[in-house]
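The structure appears below as structure tokens.
What you see is the complex with one protein chain gone and the rest in place.
Note that the chains are named A and B in the order they appear, and that numbering of residues resets to 1 at the start of each chain.
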Amino acid sequence: MSDLSLNGRGASVVKWAKRSEAGAQRSRGTQARAFAVWRLAILIIVAGIVLLPLAATFLGGFKDLGELRTNPLGLPHVWLWRNYWNILASLRYWRVLGNSLLFASLTVVLTLALGATAAFAFAHLKFFGRRFLFNYLILGLMFPAAAAILPLFIRVRQLGLVDTPWGVILPQVAFGLAMGVLLMRNAFRQLPGELLDAAMVDGCGYMRYFVHVTLPLSRPILSTVGIIAFVGSWNNYLVPLIMLNSTSLYPWPLGLMDYQGEYSTAWQLVLAFITLTILPAILMFVLAQRYIVEGLTAGAVKG
Amino acid sequence: MLKAMIGTVSLAAMLLATTAVVQAHTVIKIVHEETNPTEVALWKRIAADYEKLHPDVTVTYQYLENEAYKAKLPTMLQSSDRPDIIWSWGGGVMRAQIDAGYLRPLGAAAQAVVPNMIPADAAAYKVDGKYYGLPILHSEVCFFYNKELFAKAGVDANQIKTWSEFLAAVKKIKAAGITPITVGAGEKWPMHFYWAYLAMREGGARVIDEARAGKDGGFVAPAFVEAGQRLQELAALHPFQPGYVGTLALQAAGQFGDGRAAMQLMGNWLLNTQAGNAANGKGLPDSNIGIFGFPVVAGAPGKATDELGGVNGWLVTKTAPAAADDFLAFFFQPKYQQQAAVEGDYIPALAGTSAFIKDPIIRQIAISLEHATALQIFFDQALGPSVGRVVNDVSVAVAAGQMGAKAGAEAVQQAWEDEQ
Partner (left out) sequence: MGLVQQAARRDHGALVTALVFVPPAILLFTIFVILPLGQAAWFSLFKWNGLGWPHDFIGLRNYLRLWQSGSFRTAFGNNLLIILFSIVVQLPLGLGMALLLARRAWGAVAFRLIFFLPYVLADVAAGLIFRFVFDGNYGPVSSLIQAMGGSPLFMLASPSLAFTAIIIVVVWKYFGFHMMLYIAGLQGIDRQLYEAAEIDGANALQRFRSITLPQLAPMLKLSVFFSVIGALQLFDMVIPLTGGGPFEKTNTMVTFMYSFGITRMRVGYGSAVGVVLFLVCVIFALFYRRILMRDE
């Protein structure tokens, strides 16, 4: 075999190898592109299914009742802005949102206040019964509020708190403490222990340390727990339903069902009301989406 | 030191004085479930007029939707924020409220108005010799029909006297491509009208009182089982609007007002609700609406003049102030109740007001009530909250074929026994 022929055949083998590799790359490329197209198609379909009910609700609020039947998913022929405007101009709408804001804010404040202090104690302080009390509190993770809602109502009634904001806020805080204390204790433990030792040596008390060192350094976890407590209270239906009778105290979930009961034959008005009451949640979500998502998954991983 | 003491004492005295003035202000809280706008407006006017004459009293109304009202009332009556005056259907529910200690008998001011009421209506609010409330209205359940649709199907309402004639009419209407009946079975109580009337036709007007006394096994007496069977006969014709099991009462009223069905078995307030809930906001005009009474079952003791209906009124709760009685006396002045009659809001229980009724259909009903041989209160109210709910559940279940007629009667009997 002359070098020439080997070279020739070798070259053609190499050329063939190069060409088939390029071909494989090309077919992998078309494969990848096909996959990308399928992926996008699936995602768009699922997104469509997810958004369709919300879109139908939003648009339905602009239609009149008859059009809901004839034109379920399309844009309204006539945009009845007054459906939305009447609700926005009503005292009822702002009152239920205001009540929800009040309940949620106080729930957050109390949950953080009681939970952070207890979590700090469990994280750093050695005292008799610490282990027992912590496990006792964590039991709360297991129980649904619903299991005890009847005796809870009796208890709230005995305390004279039925039909008051505290009758809603205190139970909400109590049931949210377990999760909050768990998350915050773990987070506090993660702070370097030397900081505490150094502070002790300097004569700083535990409470001063808590206020001036732990809290400022724990903003992420405090935000997470705060958001969980806020959202939990904002969306709560069962507890206010049992504890409240006066419509003037209704948070928005009760206000929504109340409105639906009153205007049961006018779906277009109910749809407008639904849209307007979930709008704050959607807005909050859009504004804070990064923090919510990160906080939830981080908490879940640690928890 | 002395100066400080005097200062504190006078400050305290001033505070006490102001709180005393504030405390002299009475609030009367009234809870109801009425949606009719003209009626509610009339009530508000009465409150405003009263407040003008009594500046130290405020009257507030709280509206709760029908189902929410029935659900919330027990807890409201137990809370420290109890209302003073509540809307009531009388019957066993009222009796349960009295037994639980939520109510008190009328004070002198309200008691004085009792003789002005139609005796049968006032008696509906009398328990153990004491009056616990005052009746506002009485109502009757009958068939309301769309004259145009009946004409189209070739049915003459005046010919419907017996159950078999009624079924024949339903068949004819269905054959004409018209939905025969609309019913708000989603809320269940509209369906119980059928079962209740059929029980009354099968067993006579006193069928409930006899069942309570345990005659023929109580609620498993033949009358109730046959009532279920008659209802099944009707349901077998598929007379109801599609999806009727989920339709709410007001939605069914709106459907009737839209002319989408030929008949509805309902109380006379339908005239208002069908207008308010129709898609065009107006409903059927009076000229297009007719009524006929629930048919009799051939060979059974129930008479055509035995009526199922209600006597609604205001009850006074245990902690209501004396001003509440005073307000009630004010409320039931002839001028206001006559106004209600003229507006067609309801048929007032105040004697002598039916002459003021303008609407011809309500007139007809008022006259029919005056000639009734018996007025039975709605079963689900008469039997009390727990058994009443079972009656409603059973009515829908039997009509929808989910439960047999006998099983339904047995369920009611079981619920009744549980209560004893």
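Basically, a residue touches a chain if its C-beta (ideal position, glycine included) is under 8 Å from a C-beta of that chain, and two chains touch if they have at least 3 such contacts.
Quick caveat: nothing in here was measured; it's all calculated off a predicted structure.
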item	value
Hidden-chain contact residue, picked from the options A:101, A:191, A:217 or A:278	A:278
Selected from A:37, A:54 or A:88 as touching the chain missing from the view	A:54
Which of A:80, A:121 or A:244 contacts the chain that the document leaves out	A:121
Options B:100, B:151, B:298 or B:342, residue touching the unrepresented chain	B:100
Touch residues of chain A, complete complex, unshown partner	39-40, 42-43, 46-47, 49-54, 56-57, 60, 65, 68-70, 72-73, 114-115, 117-118, 120-122, 124-127, 130, 133, 136-137, 139-140, 142-155, 170-171, 173-175, 177-178, 181, 200-201, 205-207, 210, 231, 234-235, 237-238, 242, 253, 256-257, 260, 267, 270-271, 274, 277-278, 281-282, 284-285, 289, 292-293, 296-298, 300-301
Touching residues (missing chain, whole complex) on chain B	70-71, 74-75, 78, 100-101, 186, 242-246, 385-386, 389, 393, 396-397, 400, 402
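Keep this in mind: only the chains that are shown with their structure count from here on.
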item	value
Chain A-chain B separation of Cα centroids, rounded to whole Å	44
Chain B-touching residues of chain A, taken from the complex the two chains share	65-66, 153, 157, 160, 162-163, 242, 245-247, 257-258, 261-262, 264-265
Complex contact set, residues of chain B against chain A	35, 62-68, 72, 75-76, 78-81, 248, 250-251, 253-254, 277, 279
